[in-house]
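Apart from one protein chain that is not included, each protein chain of the complex appears where it belongs.
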Amino acid sequence: MKNIECIDLRVLELVPLDGKEFFILRLCSPKWKYRPGQFVMIRPISWGYDPFLPRPFSISNLDEDKLEIFFQVVGRGTKKLAELRPNDVVKVWGPLGNGFEIDESLPILILAGGMGIAPFLGLIKNHPYPENIEIVFGHRKNLSCYPLKNISRKILIWTIRDRSERDLLRLKKAIQVKIEGYSADGQIFACGPLPFLDMVHTVCTSKKTQLQISLERPMACGIGVCLGCSIPATSNKNFQVCKHGPVFRCGDLTTFCEHRGF
Amino acid sequence: MKNIECIDLRVLELVPLDGKEFFILRLCSPKWKYRPGQFVMIRPISWGYDPFLPRPFSISNLDEDKLEIFFQVVGRGTKKLAELRPNDVVKVWGPLGNGFEIDESLPILILAGGMGIAPFLGLIKNHPYPENIEIVFGHRKNLSCYPLKNISRKILIWTIRDRSERDLLRLKKAIQVKIEGYSADGQIFACGPLPFLDMVHTVCTSKKTQLQISLERPMACGIGVCLGCSIPATSNKNFQVCKHGPVFRCGDLTTFCEHRGF
Amino acid sequence: MDFSVKIGSLVLKNPILTASGTFGYGIEYETFGDLKKLGGIVVKGLSINPRQGNMGDRIAETPCGMLNSIGLENIGINAFIQDILPKLPYKQTPIIVNLYGENINDFETLSKITSKREEIGALEVNISCPNVKQGGIQFGQDEKSAAKVCEAVKKHAGSKVVIVKLSPNVSDIKKIAKAVELAGADAISLINTIPAMAVDIYKRRPKLTNVIGGLSGPAIKPIALRMVYEVVQVVNIPVIGIGGISSVEDVFEFILVGAHAVQIGSANFTNPALSFEIVDSLQIMANKLNINSLEEFRGKLII
Partner (left out) sequence: MDFSVKIGSLVLKNPILTASGTFGYGIEYETFGDLKKLGGIVVKGLSINPRQGNMGDRIAETPCGMLNSIGLENIGINAFIQDILPKLPYKQTPIIVNLYGENINDFETLSKITSKREEIGALEVNISCPNVKQGGIQFGQDEKSAAKVCEAVKKHAGSKVVIVKLSPNVSDIKKIAKAVELAGADAISLINTIPAMAVDIYKRRPKLTNVIGGLSGPAIKPIALRMVYEVVQVVNIPVIGIGGISSVEDVFEFILVGAHAVQIGSANFTNPALSFEIVDSLQIMANKLNINSLEEFRGKLII
């Protein structure tokens, strides 16, 4: 395996964004090199035996000083993460998975739904030609819930709040239009909830466009051993999302899409 | 049942005494009336499912402003208690058990071994005639580990550090001598580890002296329902230490002593 | 909404019962809530004569749970009927006696005694206690003897509802369930504790003087849920779910897999007001789940 490491990291700070649901967790830097789209498994020492499993989170950003996770409280584990305090110790292993294959010389279209923005924050920050990036961001919650403040002004970002059927249609429309522009020579990256990915996937498939899509599955190990995150690659071979993904090329997911309905 | 109540109390502060082993936990006051020797069951909300059981602690002191617990870190639960921070919420039920039967007009001899001092701190503080109290305090750790600073100067306190066989003999001697002085008209209260109580019990029994002794047993409910803390009162009847105790009169414990070897 | 459920001919105003051995004789909890709120109270296991239970240490904590080896300490059926029963709000809340016998004869006697008392709402037959030498789990691990005990109790129980409480320590819980249904049980409750053990490596001793005890608490909930689910598929009598229930969400998990009612057990030790709080939050939870009756939800697991 690559340079995966498991270390104990101290919490630097936990920054709430607009309330008690969205947070940026800053940890001491493990000083890894990583690729946007890669993730870490996180388990605070204080969890003891319960919650039992670690939780997977995209590396939102990682530099010499800090590792940043952008997360939303959705269940027991993330609720407990939101109670972390500076100097608490968290077990972290990573960088995990493959990450996006990025050609920095080509234009990039990012399609992010809600928390799907997380893996792109570092990409956006560190890309040498931000003017080459365009983002369509569909979101349910207030924009202030998402850490978009520091995004370079050079990046075109279309934010579409999705609260109704009609909004969804608008979002779909926007994505269709945008994809068209990138189908020839650009790169398209997508991350978000399943219905969002479903839509993106359908559009790209119908337009025969290349697409890299980041998937989420419940995970226990994050390193390809528990086989909890398997999805069918073909009718006789599986992918482990944590190891062969979480980023997949559109075409590789056919069998999974058939089974899981997207 | 008497006025037992279960409430959520906020942590006011956690004060370490000489290191990371001994602490005073101050909680918002439940404003109960209590008798020294009574105890509470404590379970921080943050424990979730694990540790599962609440923990019993003597009420060290309780007034209008605060409930005080003096505790030592011995296992998983007390280790977690030592991580509490101000404003954390703790479920507490009490006051539990019977407490010492105190006649304030009579002299009192307190025999405390180590943490056995805990139930007496409030008694000492609130007794109208402190000059009527005498304490023999056997301890293993540094004296600074125990909250003795605020004990009235009017109280005679004999502290004996017990680190060897010889110390133990000295302690025993001191206790024997003291008990003699109280056997006629005084009251003798004892609390401490089993071997300590064993010694006290033996001396008192041999001298036919009245003695009230506070027992510890693993507990689950604290209110007499789980029957986890039962000890044999006679050959066909049990006491629940949490309900009929934790304070017992020396003579009531004969069957228990036979079975458990003290 | 109406939360009442029928267990045979017995009507509970809501599906929340307290589990035997974790709620004393009921009155101990008066100080924490209104007993009349509860769907029912299952009292500590009762035998003909008082019992002192096992010697020494009889509880220990385990990850997300606990062990007990109480060994059925109880005041005996007569003391219960004379001293306790009159103090319980039996007119508003059914009192269910949990019966323990060392042999079939004992069970018959207990059935005779209790079935005569109008204050008693139902009998729960404990053939699943792991902490006693005679009777207990040994009856619950074998179809034939489980059925025999059930028949014996039923014979003398008159119109009283008879609930048989099963042990999880079997290869196939469905077989035992079908056997007691056939033997006339009006309902089945499960699970009792799972035989288990804990040791202290420093003292080199078992944490329970009895060595082996019964595991309970959230740790066992997934096992209980599976067993209730399995049993519901094969019997036509109501099933009462027990095992690690600690929240109103847990209650609805058991109802979703098909339970008619549930019992709150060890979780009462983590918060003595819990059973009352759970009753209070039934309606809130029903709203969250968007249901107007329990029937809409019971057994409606989408596979």
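In this document, chain identifiers A, B and C correspond to the written order of the chains, with residue numbering beginning at 1 in each.
Here is the rule we use: a residue touches a chain if its C-beta (ideal position, glycine included) is under 8 Å from a C-beta of that chain, and two chains touch if they have at least 3 such contacts.
Model, not experiment: these values are computed from the prediction.
One chain is not displayed; in the complete assembly it touches the shown chains A, B, C.
One of A:P30, A:P51 or A:G138 touches the chain omitted from the figure, and that residue is A:P51. Of the listed positions C:G65, C:G121, C:G136 or C:P272, the one in contact with the omitted chain in the full complex is C:G65. Even with one chain removed from view, chain B keeps its contact list with that chain: residues 49-50. On the side of chain C, the interface with the absent chain consists of residues 62-65, 67, 141, 169-172, 194-199, 201-206, 211-212, 215, 217-223, 225-226, 229, 244, 249, 252-253, 256-257, 288-289, 297, 300-303, using the contact rule stated above.
Against the chain not shown here, chain A presents residues 1-6, 43, 49-54, 76-77, 91, 93, 218-221, 223-230, 232, 236-238, 259-260.
By definition in this document, only the chains that are shown with their structure count from here on.
Greatest Cα centroid separation from chain B: this falls to A.
Chain B and chain C have Cα centroids lying 35 Å from one another. Centroid to centroid, with C-alpha atoms defining each point, chain A and chain B lie 54 Å apart.
Shown for chain C are the residues in touch with two or more other chains, namely 63-64. The residues of chain A that reach two or more other chains are 49-50, listed in rising order.
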